[in-house]
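Partial view: only certain chains, each at its native spot in the assembly.
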Amino acid sequence: MIKLENLSKSFEDNFVIDNLNVDFLDNSITCVLSASGAGKTTMLRIISGLEKDYLGKVIGAGKVSVTFQEDRLFDWLTALQNIEIVSDSKTAKKLLEQMGLSAQADKYPNQLSGGMRRRISLARSLAVQSDTLILDEPLKGLDVALKQSVYSLILDYSKGKTVIMTTHDVIDAVNIADRILYFSANGFKIEKDIAFEIPPKQRDEKIINKYMEQIME
Amino acid sequence: GNKKSNEDKPTLTSPPQSKTINIATLKGPTGMGISKLADNAKKGETKNKYNITLVSAPEEIVSMVSSGKVDMAMCPINLASTLYNKTNKNVNLLALNTLGVLYILENGNTINSIKDLKGKTIYATGQGATPEYILKYLLEKNGLEVGKDVKIEFKSEHSELATLAATGDVAVCMLPEPNVSVVTAQNKNVRVAIDLTKEWEKVNGEENSLAQGCIIVNKDFLKDNKNAVKAFMEEYENSVKFVNNNKSDAAKLIVEQGILPNEAIAEKAIPTCNIVFIKGEDMKRVAKVNLQMLFDINPQSVGKAMPDDEFYYAS
Amino acid sequence: MTNSITPHKKTKVITKKLLAIAFWILLWQVAYTAVAQEILIVSPVQVITRLFELVRLPEFWLSTLLSISRIMLGYLIAVVVGVLLAVLTTKISFFYDLFYPVLSLIKAMPVASFIILALVWIGRDNVPMFISFLMVLPIVWSNVSAGINGVDKGLLEVAKVFEFSSAKTVLKVYVPSVLPMFLSACTTGLGFAWKAGISAEVISVPEYSIGTQLYHAKIYIETQDLFAWTLVVVLLSVLIEKMVVYLISKFDGRRTS
């Protein structure tokens, strides 16, 4: 479990995160939603250990793996090499295939489409063994059909991990989240905290629609 | 201090009188006289052993002498005096080995004495150094006022002026050997018009000639190796004699040892380089006249003070 | 993340720099004591003393000013020409092919090879300027070329789509992108301009110049003078470097961090 205790973070005297207390459960996917610019990425960066200058405590993140909001691929490495840089070759090849990019294995990032780059960035974070998986808009720029297969990929690779994922698309959340946290734009306060009972893989269209309505309220 | 003499050298295996002497010499005229000695040393026909280093820049002499890397050095006489003053009198003057090597060259045939320079422009090198002082001194002594009766245009480098003289772009110029030989070999229209050494002797008397090069010795080395130095003096004197009397053979040696790169030029330059061997009282007298002249014009050029008598090695 | 440096921080930075300099001066003093030969090395105190004597002479100022003007002129021309050549050779491959041999020549040709031609054709007073120029030109040229080639292609497409004029593209895209490499060339080049320019003065000995002073110090083995004038050269180089950095940062479209 990851515990954020009295977490506060300011940029130039402006407190983006103001005294946040929240737990993220083990073996569960939490989807974080908020207006753009509220502070999602900031919080994820703190949990990932990339921000040093904050108040409060982050406990229990363990080994972290991250899909950054930007792709952050190595321009000088091929698609495959970009995954191999964090994992063994077998895992890398398998993930590339699962992402539907086997044909692109030897292409460089600048020879790929936006959605392809996004998938490689996601694949990289799934390729490593970790306690915590941080996914900052991993599904950005993917088409609907692709999203479906990526959902199950994320679910498969999330087993036993604490997953925190952001998205702006509620559909993503109801498809894979165990819990949804909605944050305010002002001080990053928790406005909604909804836990879904039925595990993601067992949700049919009806349940998903139900959950959608539950959120939209 | 530069106490580093040659005790650590493997002299034990050699006969007691066979001492290795490290000598640095400038390329060009000052080094020419030693060519026969160097050759003999190579063949093992000398009493001492010699280890001779040729250098192209005076600062190397400074560095080698002050650091004790060499026991003797051949260099301009004012550098010897300066070193004496700057190293706590740690060098002695052994002998003069080169008289004047400065000449006035003319592209044409109108100048035969200093007086003929009136109204001319002389191109020269060595501004702020010995050549300038000698030229000005001689012009003055011949009643020519620089700036009014004659103009002096300074060029930066010997080789620059030599090039200009060879191309015929300057009519009258002052150059030292071996540049003089180089220019006259390259351009047949250029001839030696005035020998400044002769002009100097006209002013100061033949016995007080113009001296430019000399041999110095590290004082500590001298103290510990009186015999070796004595042997050197003899061997060097013979070498000088050989060079002056066997120009073509000497020229070969000079090129072999890299003192000058070209045999024809070396042979041509031997007589005009005024290679000599003057020691003892003669040396003292001649050196003093020369140093005094420099001191009067610019004390810095002899190390800010006239060297005292300790400077001169009395054999 | 605050960009402003507090006065306290500033004093701390300066203190650290002074300490570093103090360390090197100490080391120098140690070397001086160990060598104990004033013909080779003089003490920091002697050098400073001599420097204070020198600055009182009008000759000092004349030599210094004339050297500065010669060397900085060569430097400035090299910076301008270097930038122009970089633009030409990166944008038009014909010019790259044409000028590549010249660049190789300028980079590797030793001064001894062309000094006589230079003295004859350019004149002794202009040789130091010319040699500074030759030293700085390849540095500016190659750094600015690398900078131009490294400009973000995406931003150039932005400029193209939004129909930036050539001037605007240069000013708003190229200049800010190339600036760090240009600045690096300017500072490295400045030091080298001094080094090469003064060395050329030592050869061509103009009537008043720092190089002439060094030359005299060298031939008359005035080690104190040699060190003092060297200090002048290095101080001037650092001083002018700071000025150049300040001036260029004024033109900077980027934030100063």
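By written order: A, B and C. Residues from 1 in each chain.
The rule is simple: a residue touches a chain if its C-beta (ideal position, glycine included) is under 8 Å from a C-beta of that chain, and two chains touch if they have at least 3 such contacts.
Everything numeric here is computed off the predicted structure, so don't read it as measured data.
A single copy of each protein chain is placed in view; the full complex in the file contains them as A x2, B x1, C x2.
We take it that only the chains that are shown with their structure count from here on.
Across the assembly, the mean Cα position most removed from that of subunit B is the one of A. Taking the mean of each chain's C-alpha atoms, the chain whose centre lies closest to the overall C-alpha mean is C. This structure's chain pair with the greatest number of C-beta contacts is B-C.
Distance between subunit A and subunit B, defined via averaged C-alpha coordinates, is recorded as 85 Å.
Rounded to whole angstrom, the centroid-to-centroid distance between subunit B and subunit C, based on C-alpha atoms, equals 39 Å.
With touch defined as above, subunit A holds no residue shared between interfaces to two or more other chains.
Not a single residue position of subunit B touches two or more of the other chains.
Residue ranges on subunit B touching subunit C, taken from their complex, read 1-2, 58-59, 62-63, 66-67, 79, 82-83, 86-87, 127-129, 154-157, 159-160, 163-164, 169, 300-301, 303. Of all the residues in subunit C, the ones that touch subunit B in their complex are 36-40, 115-116, 119-120, 124, 127, 203-205, 212, 215-216, 218-222.
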